[in-house]
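All protein chains but one are shown in place.
Chain nomenclature is as follows: A and B, assigned in order of appearance, with residue numbering initiated at 1 for each chain independently.
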Amino acid sequence: MSERTGEHRHAITLTVNGVLREAAVPARRLLSDCLRHDLGLTGTHVGCEHGVCGACTVLLDGEPVRSCLTFAVTVDGHEITTVEGLAERGELSPVQRAFSECHGLQCGFCTPGFLCTVTAFLRDNRTPTDEEVLEAVSGNLCRCTGYQNIIKAVHRAAEIQAEESG
Amino acid sequence: MKPPPFDYHRPAGLGEALQALAEAGSHGKVLAGGQSLIPLLNMRLAAPGHLVDINGLTELATISADASGVRVGALARHAAVERDGSARAVQPLLAQALALVAHPVIRNRGTVVGSLVHADPSAEMPAVLALLGGSVRLARLGGERDVHARDFFVGPLESACLPGEMAVSAFFPALPERSGTAFCEVARRHGDYAVAGVAAAVTLDEDFRIIAARVACVSVGPVPVVVDVTGVCGQRPPASVDWDEVARAVQDRIEPEGDIHATAGYRRHLTGVLVTRALRGAAQDAARSGANDAGEGRA
Partner (left out) sequence: MTTKLFGERVQRREDARLITGQGRFLDDLGANALAAAFVRSPHAHARIRDVDVSAALDVEGLVAIYTWEDLPGLLAEPLPLLIPHPALTHGRTGHALARDIVRHVGEPVVMVVAADRYVAEDACSLIEVDYEILKPVVGVEEAAEAVNLVHADVPGNVGAHLVQEVPSPDGLSAREAIEAAPHTLAFRLDIERSASMPLEGKGVYARWDADDQSLRVYSSTQTSTSVRMAVAAKLGLPLPKVEVVAPDVGGGFGVKIVHPWPEEILVPWAARLLDREVKWTEDRREHFISSAHERAQVHHVRVGFDDDGRVLGLDVNILHDHGAYTPYGIIVPIITSTQLVGPYKIGAYRVEFSSIYTNTVQVTPYRGAGRPQGVFCMERTMDRIAAHLGLDRTEVRTANFIQPGEFPYDQGMTFQDGRPLIYDSGDYPESLRMLKELIGWDSFPAMKAEAAAEGRAIGIGVGCYVEGTGVGPYEGGHVQITSDGRVHVSTGLTSQGQGHETVFAQIAATELGVPIEKVSVVTGDTRRFGYAVGTFASRAAVMSGNAIALACRKVRDKALKVAADALEADPRDLEITDGVVHVAGTPSASIPLATVAVLSNPLRYAFDKETQRATQFAGAQDDDRPPVADGEEPGMEGKDYYSPIRSTFASGMHAAIVETDPLTAEIKILRYVVVHDCGKLINPMIVEGQIHGGVGQGVGGALYEKMVYDEHGQLLNASFMDFLMPYATEVPRIETAHLETPSPLNPLGVKGAGEAGVIPVSAVIAAAIEDAEGITIDRMPISPSDLYSLRAETRLRKIQ
């Protein structure tokens, strides 16, 4: 944001990927834009801005939500996890590794949304069935992969998760 | 696709929220889950002067169930209601329908009450409320009123919630014993709004004959179309009902329109198919619950 506009700005505080971040945003600022342009976390992508594609999905207090259908002011004081926060201490998460291993991404534009969605899903359901996996990723569009390797990656991530915790 | 500017209100309590809405009058809108409102804002198809954000009003994030039914607060998200064990036990149709609302991630944010106020004729929750004969509690500065479902849905995207009013909760009545429900729909893609959909409730007598049967149809009229088919079913066991006749009775009452996804004729046909499916499903469900009750009674 180079030039300030006259609009009233709200001071907000978010905990993003474990770090306390502050921003002054107009009320209409979408969380997606706040993350990307105010906080410089451009890993969260924007593919439609009407809630259908899922590329902008982030975790809000641990639950996946569309950041393009959320105002930044609304989530003042809450915790956000973005794709940048999925790796822990520099180590890729099982979900991230599985997506790469199974060739679950091509252009990578949809990928952050899938990774966030699947991370929350596998946290709550560690041994999902085929159908549950399909349902879990059914709200995210990918124009490149035809989804087959994404589905494979979710199963593989569950496997890695089990191996590493077992 | 960026929302136009608006004045933002973040009330600390219900009173403050109603105050803000009263002041904003016809320029004010409630922001609940934002899953319908924000797309409209992003496309600049809506431009309210004031938004009253109720996401901080955690006291409205309530789901309470008792023998009479389930009351859902304005901030109860689809996902929370779907998962709520007691709500599911008292009124299983809620969870049955919610599984068909959008995708899990949208359900994490969208609210049941917001969905009712939004009054999309293709949406599931309005049909559920209409089928069950529930009501919505509307609060305004200095007052409150309960509006029955039959009066609540006024037209496409139009509910009885007036400027200055806020829907604080909705009540979904329980059904009598030996009742069952089902929600069947066909959508173009999994998670899309339905091309046609039918919610059904059936109640059986002690001999497992139908004594009440109702359906509510989505996407085939300006508001959910509720049809009582008890008479057409006759007081017969489900297996001897002439389902085609029942389907025809419902088809006579709907007013489908064609659009880019389906012709009016297909919607009419599909509604007939789904009426049969949903009523049979509901009757089976009722028989199961009747059998369970009987089993419990003996034990």
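In the analysis below, contacts are C-beta pairs under 8 Å (C-beta built on N, C-alpha and C of every residue); 3 or more make two chains touch, one makes a residue touch a chain.
In this text, all values refer to a predicted model and were calculated from it rather than measured experimentally.
One of A:14, A:55 or A:160 touches the chain omitted from the figure, and that residue is A:55. For the chain left out of this panel, the touching residue among A:10, A:37 or A:155 is A:37. Interface residues of chain A facing the missing partner chain: 1-7, 26, 28-29, 36-37, 40-50, 52-53, 55, 82-84, 86-87, 92, 96, 99-101, 103, 105-112, 115, 134-135, 137-151. The set of chain B residues touching the chain not shown comprises 1-5, 39, 43-44, 186, 188-192, 195, 260-263, 265-266, 269-270, 273.
Here is the rule we use: only the chains that are shown with their structure count from here on.
One inter-chain figure worth recording: chain A and chain B are separated by 29 Å, centre to centre, where each centre is the mean of the chain's CA atoms.
Across the interface of their complex, chain A is touched by residues 1-8, 10, 31, 34-35, 38-39, 41-43, 51, 53, 55, 79, 102-106, 108-109, 190-191 of chain B.
Put simply, chain A touches chain B in their complex at residues 7-8, 10, 26-28, 30, 33, 49-51, 54, 57, 60, 63-66, 68-71, 73-74, 117, 135-136, 138-139.
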